[in-house]
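One structure coming up, written as structure tokens, with questions to follow.
One chain of protein is taken out of this complex; the other chains stay put.
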Amino acid sequence: MMTASPNFFTSTDQTAEHFYAQMLLIRHTEQQFLQLFAQGKLNGTVHTCIGQEASAVAVVNALDLQRDVIFSNHRAHGHFLAYCGDVEGLLAEVLGREGGVCGGIGGTQHLYTRNFYTNGIQGGIAPCAVGAALAEKMQGSGAIATVFLGDGTMGQGVVYESMNIAALWGVPILFVLEDNGIAQTTPKQQEHAGDLTTRAQTFGIQTFTADSFDPLALHATAVAAVGMVRQQQCPAFLAVSCYRLGPHSKGDDTRSAEEIAMIEQRDPLRHLELQLDPQQLRQIQQAVEERVRLAVEQVLERPLVATNTTGLTIGRGEE
Amino acid sequence: MMTASPNFFTSTDQTAEHFYAQMLLIRHTEQQFLQLFAQGKLNGTVHTCIGQEASAVAVVNALDLQRDVIFSNHRAHGHFLAYCGDVEGLLAEVLGREGGVCGGIGGTQHLYTRNFYTNGIQGGIAPCAVGAALAEKMQGSGAIATVFLGDGTMGQGVVYESMNIAALWGVPILFVLEDNGIAQTTPKQQEHAGDLTTRAQTFGIQTFTADSFDPLALHATAVAAVGMVRQQQCPAFLAVSCYRLGPHSKGDDTRSAEEIAMIEQRDPLRHLELQLDPQQLRQIQQAVEERVRLAVEQVLERPLVATNTTGLTIGRGEE
Amino acid sequence: MSQMLTNVESLRGALHNAMADDSAVVVFGEDILDPYGGAFKVTKGLSTAFPQRVFTTPICEGSIVGMANGLALRGMRPVAELMFGDFITLAADQLINHAAKFPAMYNGRVTLPLVVRTPMGGGRGYGPTHSQSLERMFCGVPHLSVVAPSIFHDAGKSLRAAIASAQPVVFIENKLLYPLRQQLHSTATLQHEFLDAEAEYPTVRLRNFGAGNSPDVTLITNGGISRFLPSLLQRLSDEEIRLEALIPASLSPLPPIAPFAAAAANSGRVVIAEEGTTSNGWGAEFAARLYESCMGKLACPIVRVGALPTVIPAAKQLEDEVLVSETTILNAILKVFS
Partner (left out) sequence: MSQMLTNVESLRGALHNAMADDSAVVVFGEDILDPYGGAFKVTKGLSTAFPQRVFTTPICEGSIVGMANGLALRGMRPVAELMFGDFITLAADQLINHAAKFPAMYNGRVTLPLVVRTPMGGGRGYGPTHSQSLERMFCGVPHLSVVAPSIFHDAGKSLRAAIASAQPVVFIENKLLYPLRQQLHSTATLQHEFLDAEAEYPTVRLRNFGAGNSPDVTLITNGGISRFLPSLLQRLSDEEIRLEALIPASLSPLPPIAPFAAAAANSGRVVIAEEGTTSNGWGAEFAARLYESCMGKLACPIVRVGALPTVIPAAKQLEDEVLVSETTILNAILKVFS
């Protein structure tokens, strides 16, 4: 049974309750960000992954977190937390408090920890991920790389360059398309002609599809995809259909109330709740709530990050 | 019957002898360039389309040359001559003599005349062509745009961005892939994973394929593709398989003697010769030889282009 | 005097009027359709008014500018929006090797009336890839103009001039200026005039002192930095330091240097402030030209201020430290003044 220990979040248990706990942790953390922003305690912006937590949890748990490399994007909090569970490091980073994973320089869109990297330029990270996967292959580490891309990001040509090279050279990389059907405010039909998954196929890349509404099934598919990438040392493409429940960043949601209501019906958290024992559910909920509440409290008590942060003075910056 | 008049080259006759004459004119002009280079009379470089003349002639003749817009690349001489037949304008441009179509500024890779544009950056012209086609559509001119791309150029992501937009917005553009199986020195198998034509299909673009070995059949296919683009106001993709008989630019051919010998078997000019009446053939050959010889003579007598060329002083350049 | 427009209102109005006046004007960009109207709302209302000529695009900045190039070559007047100025790197090839090349390399036989609008600048906590001022990379590119109105310019008028231009223009907007009101006239404490009112992109001269006096210090700046000036001029006025600020809207090519050199020689003390980093920045060229024209006439070296040479951090206090502030400029002025 799930315990409320602070690192239940990084256990390797792959059960419904474990996934639920991780997803709920992400959900709560994201909600905190929106609230902190509303309270004026968060400078800048955030793109929350509310509604898409299952994709983060199910895919990241299919990886070998000791060695695999992850590249993510503007909507990275879920991937980050599923990877390392470092709520405080993330909160501090976004809130500009001491102990942020990038010393407050990166902020929400530019996160780094261990083998986890993000950037705020849509698509540009794709060839970086291919290069990283190639490095792992050349070094014989057995690791693979995974890169998360949104449906809108599939508009960038560099993604196709990357798929071509990955397939041509047998690079062990998993392209994960998180297809929430929207890019900022633009629905997928106004972004793309044809079908996104078959685009990957034409590069000779094997594709997998799954729905985030069923996290365990998605996880099984991700495990298969990851296994293929690792064993065959070649790319795979996993299209995850999911829904963004919240706004793009803060208040910028132009979708209709009906559409949002429809999307709420597809909330994978609610779906998982039905599968769990009510008592266990409450226990997890309490544990997660407590975890996030304490983390926020604790991080808000930390001093603002000091201005002599090393990142700013390295190399060229010393001039 | 074919006459030796200087503008037989721009007649709208679409017969084997007409195509042959145009192809031969291109072949001779290209050979002159290589010779002039060898003689030290040509500064810089040229990429000749020797072996690929059929693609230029068959596709360009499928267009409405009064209004359609053509975008080409580094290997543009054939497209240019098939479009306007201006041997002198091309020679003068590449030789830096007066009367060059771009005053000697552009040179071989940067040609412009009327509705015909080229640039030396692989792939970058593709979105320009989409924009041009969109302009024609918005202006209701009935014109379409055509863009010539090599197989190697399909490595550039911007080509996929362009196909996506063209398909999404119903832009009347014909993408012509001139697939000669090589990019500079790199065979297609080292440039691409999967199949190039199906890549276009996944954007919902209708594709056509043809072989330049049979110029009349290729022309018929191009006519069908152009007709579809114009009538349905949507993109099409025409994959032309062809062979580069000459080097990439000057002496840089790393292919084996056997490979070249094999390619020579696929010379569409020789193939067409078999279909023509021998007497007619000789007449065409003489006429073309004469045309090119005189053009070269005449252009070499012109003064070098003067240094106060207008292009260099417009706008920002005046500073 | 009637209430001045904000910058975003001025730009929005200019786009509306340009589209109404000329059916060749087309507008492109990511998420620019109503009701959203673009990330910074400059295109708000446009797609409702001109549904046939306003296009929301896929996310592909290279092709956005590439398409605009093709439209411009074929008789349209495209105005492309890049959502953040940082993404202009993705359009660098289309700007430099296409837009800035076609007219000249085709020997002047085509025109390329392109406008690429994009918001630059920090101060909003968006972090390293959403806060830069990268326009300096495009300054000095032959056959390409870089234009950046300040709050003392009529931004909409500058945009109309860019749209009317026969050559490609990178049009820089500043995120922090959008909500600010333009200040186009003199006030009791601040003299506003144009050095060259008839120029395509005029230069503003601001003074915190009256006629008959000469300035103590000359400040040359542009774009977003202008937001500090109303307060700065007031503060300096309180300190009885007479400041003359010159604010060109054309960052590249630079406007004729003579009036700037005359002003610099007059005060003998010059500060150049820009929002981006100073090394190889806009101000480097300006400084070099001023020195060339003012040999022996400057009392002290020109002081250039700009962002620290590093990334722009997300955390507010770090970002404040890296970016230019009113205080940075004030200190530079006090430095040359002393």
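Just so it is clear, A, B and C label the chains in written order, and each chain counts residues from 1 on its own.
Methods note: a contact is a pair of C-beta atoms (placed from the backbone, for glycine too) under 8 Å apart; a residue touches a chain by one contact, two chains touch by 3 or more.
Fair warning: this is a prediction, and the values are worked out from it, not measured in the lab.
Across the entire complex, contacts from the unshown chain go to A, B, C. Contact with the omitted chain, checked across A:136, A:151 or A:191, is made by A:136. The hidden chain makes contact, of the residues C:4, C:96, C:110 or C:265, with C:96. If you put the hidden chain back, the residue from A:29, A:162, A:184 or A:283 that touches it is A:162.
When the missing chain is restored to the complex, the residue among C:57, C:183, C:250 or C:310 that touches it is C:310. When the whole complex is considered, the residue among A:22, A:61 or A:119 that touches the unshown chain is A:119. By the touch definition given at the top, chain A reaches the unshown chain through residues 69, 102-103, 105-106, 110, 112, 117, 119, 121, 124-136, 138-139, 145, 157-158, 161-162, 164-165, 168-169, 309-312, 314-317, 319.
Although one chain is not displayed, its contacts with chain B can still be listed: residues 43-45, 93-94, 96, 100, 104-110, 119-123, 152-153, 155-157, 183-186, 190-192, 252, 254, 304-305, 307, 309, 311-313, 316-317, 319. Against the chain not shown here, chain C presents residues 86-87, 89-90, 92-93, 95-97, 100-101, 104-105, 127-129, 134, 136-137, 139-143, 252-254, 277-285, 287-288, 291-293, 295-296, 298, 300-302, 304, 309-311, 313.
To be clear about the criterion, only the chains that are shown with their structure count from here on.
Taken as a graph of touching chains, this assembly is complete, with every chain in contact with every other.
Chain A and chain B, compared by their mean Cα positions, are separated by 47 Å.
Note on chain placement: the centre of chain B and the centre of chain C lie 42 Å apart, centres being C-alpha means.
Chain geometry summary: the mean Cα position of chain A and that of chain C are 37 Å apart. Multi-chain contact residues, meaning those touching two or more other chains, occur in chain B at positions 157-158, 161, 164, 168. Among the residues of chain C, those touching two or more other chains are numbered 57-58, 60, 62-63.
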